[in-house]
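For reference, the structure discussed in these notes is given below.
With one protein chain held back, the other chains of the complex are shown just where they sit.
And then chain A:
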């Protein structure tokens, strides 16, 4: 196992290097640069813009720029955001807690909904309730999150007044107080629901199908023949087997946790990584954009590895060596 893990980690290095080249060239081939775009002539002038371009090294040959970026990057210096004028690491660090909080909350919501609906639907397949759950799930899968977000704000914030429609916390509260944390939960709930409810579909259907399949297996028949109560069969024997494949989803969830929800965060003005990423693209904030893309790529690779390792742990038949 250890050997396998090490091999996988070593294998990531050339992959990441290739990714970095792609990320860098894609970034540079985007039209415009951080200093162009819509200009306010009262606030700047062409000489200053030219100076800043020179300072940022945008006039150097491409390979020089790449070399500089990648060598700084390897040493942990991600550069300075051209928009926020602060180190990228600090900027990401500032946004990360919000995104993690949103991600974890939405994951919890996803798990709760998926378990409840999946178990019920798996136990009573092809009934009206199952079809209803399926219908709702596929609707959730089909509705884009920006529509869901706007509607959620309209109903739950404006019509019902249950949840705030923007931000991550009520600014008037004392940092660290009990109300402060409640307010954070209150703020995160609506975007988390939008995010989690829409992500529920695949989990639910996966669980449902697996339960249906397992319920036809021999060991279930044996248990039934021995007179084990139905509830016990489903909640213990079948569920334990059906959860196994779900665990492997966890690897991929790591990526979603960190990368945030670009659109949902933007609609709810929830300052997290997703919103930062969107802003950095719109403003051609290269250092932020490239660092985030590299981070996401790394997490995808890492998440894949975790998923593979988890397979090996939960299912001894799969040997990872």
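A few comments on the model shown:
Note that in this section a contact is a pair of C-beta atoms (placed from the backbone, for glycine too) under 8 Å apart; a residue touches a chain by one contact, two chains touch by 3 or more; residues count from 1.
In this text, contacts and distances are computed from a predicted model.
Its record in UniProt calls the unshown chain "Peptide/nickel transport system substrate-binding protein", which is the match among "Peptide/nickel transport system substrate-binding protein", "MBOAT family protein", "Phosphoribosylformylglycinamidine synthase subunit PurQ" or "Radical SAM protein".
Shown as candidates are A:1, A:18, A:74 or A:112; the residue that touches the absent chain is A:112.
Per the touch definition above, the residue from A:106, A:168, A:200 or A:242 contacting the chain not shown is A:168. Check A:8, A:186 or A:224 against the missing chain and you find that the one touching it is A:186. Residues touching the missing chain, restricted to chain A, are 30-33, 36-46, 48, 52, 55, 83-87, 94-95, 108, 112, 150, 153-154, 157-158, 161-169, 171-172, 182, 185-186, 189, 235-236, 266-271, 275, 279, 284 (touch as defined at the top).
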